[in-house]
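I have a structure I would like to understand better, so I am pasting it below and will then ask my questions one at a time.
With one protein chain removed, the remaining protein chains of the complex are shown where they sit.
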Amino acid sequence: MIAEQKVLDKGFVRLLEVMGDDLSIVQAARVSYGQGAKGDDKDKKLIRYLYTHKHTSPFEMVEFKFHVRCPIFVARQWIRHRTWNYNEYSMRYSDAISDYYVPATWRKQDVKNKQGSTDPLSAEVNEELREKYRRQCDEAFKLYDELIRDGIAREMARFVVPVGTYTEFYGKIDLGNLLKFLMLRDDPHAQWEIQVYARAIKELVQPHVPWTMEIYDELRQNSAQSA
Amino acid sequence: MIAEQKVLDKGFVRLLEVMGDDLSIVQAARVSYGQGAKGDDKDKKLIRYLYTHKHTSPFEMVEFKFHVRCPIFVARQWIRHRTWNYNEYSMRYSDAISDYYVPATWRKQDVKNKQGSTDPLSAEVNEELREKYRRQCDEAFKLYDELIRDGIAREMARFVVPVGTYTEFYGKIDLGNLLKFLMLRDDPHAQWEIQVYARAIKELVQPHVPWTMEIYDELRQNSAQSA
Amino acid sequence: MIAEQKVLDKGFVRLLEVMGDDLSIVQAARVSYGQGAKGDDKDKKLIRYLYTHKHTSPFEMVEFKFHVRCPIFVARQWIRHRTWNYNEYSMRYSDAISDYYVPATWRKQDVKNKQGSTDPLSAEVNEELREKYRRQCDEAFKLYDELIRDGIAREMARFVVPVGTYTEFYGKIDLGNLLKFLMLRDDPHAQWEIQVYARAIKELVQPHVPWTMEIYDELRQNSAQSA
Partner (left out) sequence: MIAEQKVLDKGFVRLLEVMGDDLSIVQAARVSYGQGAKGDDKDKKLIRYLYTHKHTSPFEMVEFKFHVRCPIFVARQWIRHRTWNYNEYSMRYSDAISDYYVPATWRKQDVKNKQGSTDPLSAEVNEELREKYRRQCDEAFKLYDELIRDGIAREMARFVVPVGTYTEFYGKIDLGNLLKFLMLRDDPHAQWEIQVYARAIKELVQPHVPWTMEIYDELRQNSAQSA
């Protein structure tokens, strides 16, 4: 059975396959140390030691494969991480996915810090802008469909598709690099829409590498406090 | 003076900085061979030998830095190549670039092969679709501006922006991996809009590594004939 | 049960874990194509199409983890391939492995081509050189042991260890990059001692991705003929 987390209004992350667990990290590290397995507490301590001393290579011995459905602007932030393997849905070979992300709440621009902010709009204005946004996106897909009907190549018809449109990809990554991804994206500086994907991933991998995620969460909090 | 190639209707590639030339490849290979420099013909032959025998590491000793302006859908294909270093213009920190790509000619979908095709539309239909496309994109940017004026965070206002919109990035890559990029993107299977960027890059690097590009062009043609 | 291949006089490759198979490649490619699964022949044809057109990303969705025991000079060639994840046995943390590789037959230097050659030595000279080599290596390990007994740090005592000494590592890699590794190392230009490791790996992965390896073998032979 595939574990799935729903994310945003129409997205998801599915954990398709897993190679290894916390003990794979210990086992890989012990190739370096040339020693056999030990009791549980020592293994957990070793994971903590490796992680805090940036001995990241043993964490690379655990691998996860996900199926992700997210808006294009999230995929664009994601795919900047070059340590994943990716296969993305192609709008050259197939029709665009006509679902687009509709935010429940528009966030206001933070004036101090140039990224997103949280001062709320009135419920009325919020709803009015959502309606305008939906109309605009629907018009975009109407033109997309018209271009397709006129026989225009898919790779060109897609020019009108908004970056809020959903895309899908398979993404595979080792645990060492996943932790770096999470440190950057499960972080209040990241755009909220990718934070929720990062947290979905955390939920999905936690049962497979509980010791590692416990240490990650602890260091995550320390780094948040010192920031 | 910075070399520049204009690409598409409003794009460009600028070659900002270069490290090394054909002789850097020879010099790096000779660390392996432990020998001093030779006459020109032998150096050129060595480059050919290295390239055809997939000894790619000496080509990694030459580095190029570009400034690229291209539509988002081109940037998305580009950034799948994980051997580049990238810094992209961010619509979180700055307003979206309001220029979008308007194709001179819409290509029709090829029925056999699922990618783009070349059967022409009538000039009239072509122009009509361009007009509809421009109106749709203009509407998208009108809503974008309205969202910005209403104080919505840039990172959200961009949801409406079409993937035909221009973006900019700095991209840095070594010659060995650039040749792999070119083999895939300076290729009739690639979307035409990225092919023209690949060819602009070829023009820009050719004066710096003329021997390498001569061998590349030759093998490029052989591989095209055998495909 | 872990599959193992013995290699050289005291080495091995063990396949520890596998994620995915030929169908994972098809499934990943179909995310791009946005289509469901098909009959066997079409799937096999798709794998051939992807491989010959250098659409390598779907092959990255299959992952293998190996335990390797090989001489240091083989490990040094291997670890130049930067697409593997590695954990190597450390002579800083543990005593050097005191096994070293003794070649059955010394190969003579090829004068034309600067790499190894195959003109045989007489059986007598061959045996005499093996004996001298063994004595030299045994002396090296005798001094190593003496340094250790004198309390010298392992990280320094190892300075005397010959590069023919065995080391061990865990190595993890995706199938796409494994095929590139094999193209370079399962090749007559590679040193014979790494070729046999490459062939051991081929034997181990073949049952998991038989279609892919069939296509690889075919293209491997074509490329050998055209070289």
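As written, the chains take the letters A, B and C, and residue 1 is the first residue of each chain.
Definition applied: a residue touches a chain if its C-beta (ideal position, glycine included) is under 8 Å from a C-beta of that chain, and two chains touch if they have at least 3 such contacts.
Because the structure is a prediction, the values reported are computed rather than measured.
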| item | value |
| --- | --- |
| Of C:56, C:98, C:191 or C:206, the residue in touch with the unshown chain | C:191 |
| Residue among B:99, B:146 or B:168 touching the omitted chain | B:168 |
| Listed residues B:85, B:105 or B:223, member touching the removed chain | B:85 |
| Contact set of chain C toward the excluded chain (per top definition) | 71-73, 76, 79-80, 82, 86, 88, 91-93, 100-101, 103, 106-110, 114-117, 121, 125, 129, 132-133, 136-137, 139-140, 143, 146-148, 150-156, 158-164, 191 |
| Contact footprint on chain A, counting only the chain that is left out | 33, 53-54, 57, 80, 114, 183-184, 189 |
| Contact footprint on chain B, counting only the chain that is left out | 17-20, 24, 27-29, 31-35, 57-58, 60-61, 63, 65, 67, 85-90, 93-95, 168-170, 172, 174, 176 |
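Here is the rule we use: only the chains that are shown with their structure count from here on.
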| item | value |
| --- | --- |
| Chain centre separation (chain B, chain C; CA means) in Å | 35 |
| Inter-chain centre distance, chain A versus chain B - centres from mean C-alpha coordinates, in Å | 26 |
| Separation of mean Cα positions, chain C and chain A [Å, integer] | 34 |
| Shared-contact residues (touching 2 or more other chains) in chain C | 33, 57 |
